[in-house]
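One structure is given below, represented as C-alpha cells, and several questions about it will come after.
Just one protein chain is left out here, and the rest sit where they should.
Think of it as A, B and C in the order they're written, each chain with its own count starting at 1.
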Amino acid sequence: MAGFDKRVYSYEEAMDGIESGMTVIAGGFGLCGIPENLISEIKRRAVKDLTIYSNNCGVDGFGLGLLLEGRQISRIFASYVGENALFEQQMLNDEIEVVLTPQGTLAEKMRAGGAGIPAFYTATGYGTPIGEGKEVREFNGRHYILEESVVGDFAIVKGWKADRYGNVVYRDTAQNFNPMAATAGKITVVEVEEIVEPGELRPDQIHTPGIYVDRIIQGTFEKRIEKRTVREG
Amino acid sequence: MAGFDKRVYSYEEAMDGIESGMTVIAGGFGLCGIPENLISEIKRRAVKDLTIYSNNCGVDGFGLGLLLEGRQISRIFASYVGENALFEQQMLNDEIEVVLTPQGTLAEKMRAGGAGIPAFYTATGYGTPIGEGKEVREFNGRHYILEESVVGDFAIVKGWKADRYGNVVYRDTAQNFNPMAATAGKITVVEVEEIVEPGELRPDQIHTPGIYVDRIIQGTFEKRIEKRTVREG
Amino acid sequence: MALTREQMAQRVARELEDGFYVNLGIGIPTLVANYIPDGIDVMLQSENGLLGMGRYPTEAEVDPDMINAGKETVTARPGAAIFSSAESFAMIRGGHVDLTVLGAFEVDQQGNIASWMIPGKLIKGMGGAMDLVAGAENIICTMTHASKHGESKLLEKCSLPLTGAGCINRVLTDLAYLEIKDGAFILKERAPGVSVEEIVEKTAGKLIVPDHVPEMTFDA
Partner (left out) sequence: MALTREQMAQRVARELEDGFYVNLGIGIPTLVANYIPDGIDVMLQSENGLLGMGRYPTEAEVDPDMINAGKETVTARPGAAIFSSAESFAMIRGGHVDLTVLGAFEVDQQGNIASWMIPGKLIKGMGGAMDLVAGAENIICTMTHASKHGESKLLEKCSLPLTGAGCINRVLTDLAYLEIKDGAFILKERAPGVSVEEIVEKTAGKLIVPDHVPEMTFDA
C-alpha cells in the first residue's frame, strides 16, 4: 500500500520531470521559508526559459538568485525584486521579463488557481499601471479589475513538518506564500525539516492537506537571514 | 488598555445591535459547530425579516430551526434545507424565500466577502438553473459563471478556544463554515467553549486571527447530534 | 439479474486505484467504502472538511464535532486532515479529488447529470453535488438503469434540471457499466444474466454496443 507515501529520498527525484519552458510557482517571502534545496536542484539541472511566480527573486547567490546566475528565468511574476543586482542587470538588458504583481493579488492568483477559480475581481491596482488593459467593473459603486489565476507545472514549497501523506505544517512567518503555492502546482514538491508519522500532526491543525502534495523530501536548510535586526538583550 | 479585550459576558451583549431586516452569516454544517446560543439570543430578541447565509437551516426546534418557529427569517441562502418540516411548510407557503446555493459557492462567497473580493468565476452551476441569469465567461475553453460575494451585518460563529484578542481555533469538523463566516461580518460574534490567555494558542496555528472578531463569549453547548452512526466497539 | 446495491458498490470499487482521493456521495456510493480491494489504499474526502475519513465511531468514540458530509458521526484515520469548507471546496473545485462517485436521477449521452431537483416535488438543495461534478474530471454515476415503471434514466437529453453539464464519463447502473464519449453511451459490461437486448431496450439515449460485452463477475 504505497499509495499515499509521497516521500522521495533525493533532490533529483524530487524535481524529476522539470523541463525548460515550464512554469514554476515558488513559496517564500524574501529569503524566509524558501525551498532552497529545490531551487538548487533546478539550478543543477540547468533547465532554461522558466516562468516563475514568486513574491521575490532571492538575492545574488542565494534562493532564486541562483537561477538568475544560470540565466534560467525568462519571465517572473513578483511583487518586489529590489534586492538583487544581477536581477537589475538582466532586467535592464531585457534578458528577463518582469511582470510586477501586487503582493495580495499574487497570493490570490495562486490561491484561486489551486481552488479552480479562473479569475476574480480586486480593487488593488485599479487606476494604476497594473490595471491597464484589464477589465474594469463596478460593484456597489466601487471599481475593480479582473485578475486571472495561475496554475504552475511545478510548485516548490518549504514546510516545517510533514507526514508521508503530504500533510504539511509551516512554522511562524515561514508560512507566507507556501500554502497557496502548494495548491497551485500540477506537481507540488514540498521540502521539510522533519517527516513525522501519520497521526502526529493534529488533523485540524494541518496547513496544507496532503491531497495537494505529490512529493515530500526531508532536507537541511541554511535559512539565510536577509536583514538581521536586533535590540539590546 | 481594554483595546483588544473582546470578551462580553452576556448573550444580550453579544448580539447587541441586531435589528430586523439585517443579514446574518452563520457558521456550522448541519448541527455541527453551530453558534447555538447566539441563535437562541436572536430568537429571544424576536427580530424579524432576517436574511440568513448558512449551509443548512437547523432542524425543528434546534439551531436555525428556532428562527423558523419565530417566523424571523424572510430569506435564506443555503445549499441544503431538507432536514426540517417547518422549513418545508414555510417554503411551500411562500413565507420564506430560499436561494439554493451550491455548498462550495456559498463557502467561497463568504470567504471572498471577507477578503474584499466582490465577485469570482466558478464552473459550479454552469448549465444548471443556478447559472441562469448569471454572466457566463470562457477561460481556457471552459465555461464559468460569475458569483458575487457577501458581507453580513452580523456573522455568528462557533469556535472551540479563543483568547480575549479574538484569536480562535476550531475543533475537528466543527470548523466547517465558521472561519469564512468570521471574516464576513461587519460585526463578528464568536462563542467558544473556552477562553484562554493570549499566548496560549500557538500563533501559527490560529484559524481565525482576532482582527476579524468583534466580540467573544464563553458558553456551554448542547452539541446535538443529527445522525448518530456507530459500529460495534 | 439486476445488480444488488452491494454488487453495484463492489463493481464501482474496482475502479479505485491505489493512492486515489475519493469523494463518495450518499447512498450506494457510501457503500463503496466497504469493498475497497486488498492492496489498495484510498483516502476518503468528505466535503464538509475532512480528508481521510475513517470508520463509524464506537459508542465511546462518538463526538458531535466529528461528522461527515452526510451529517453522520465518523472518525478520522491517522494522517487525516481537517479544514474549512472553503478549503474543502478549493480542493474539489480545483480538481484535486481523483474520483467522485454519486447517485443521479438521470444522465444523458452528452454527460449531463440531473441529481438534485424534481420540479413539483420538495426541493432539498444540491449540497456539494454541483461543485463535485464541476470539479472532478473523473466521476462515476450510480443509478438504476430505469425507473420502476421501466422508463430509461439514460437519456438523449436530461429532462430534469441539471446538476452539471457535460461532466459525466462513467455510469454504473443495476444492469450495466457504461462509458460516455462523443455524445453516446458505450456499453462496456453487463450485469450477470442481463442480456444486451434488455440494456438496449432500457437505454433511451444513443447506445454503442461493441461486438463483445463481457458479463460482470462477483465472488459468491
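The criterion applied here is as follows: a contact is a pair of C-beta atoms (placed from the backbone, for glycine too) under 8 Å apart; a residue touches a chain by one contact, two chains touch by 3 or more.
Keep in mind that what you see is a predicted model, and the values were worked out from it rather than measured.
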{"item": "Chains still shown that are in contact with the chain withheld from the display", "value": "A, B"}
{"item": "Hidden partner chain, touching residue among A:68, A:107 or A:187", "value": "A:107"}
{"item": "Touching residue (missing chain; options B:21, B:61, B:82 or B:198)", "value": "B:198"}
{"item": "Touching residue (missing chain; options B:14, B:57, B:91 or B:117)", "value": "B:117"}
{"item": "Residues in chain A touching the chain absent from view", "value": "29-33, 55, 78-83, 88, 91-92, 98, 100, 102-105, 107-108, 110-111, 122-130, 143, 160, 171-180, 207, 223-233"}
{"item": "Chain B residues that touch the omitted chain in the full complex", "value": "1-4, 111, 113-117, 163-165, 167, 183, 197-199, 203-204, 206, 209-212"}
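Note that only the chains that are shown with their structure count from here on.
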{"item": "Chain at maximum distance from chain A, centres defined as averaged CA atoms", "value": "C"}
{"item": "Chain A and chain C, separation of their C-alpha mean positions in angstrom", "value": "35"}
{"item": "Of all residues in chain B, the ones touching two or more other chains", "value": "108, 122-123, 171-172, 175"}
{"item": "Chain C residues counted as touching two or more neighbouring chains", "value": "50, 76, 82-83, 89, 92-93, 134-135"}
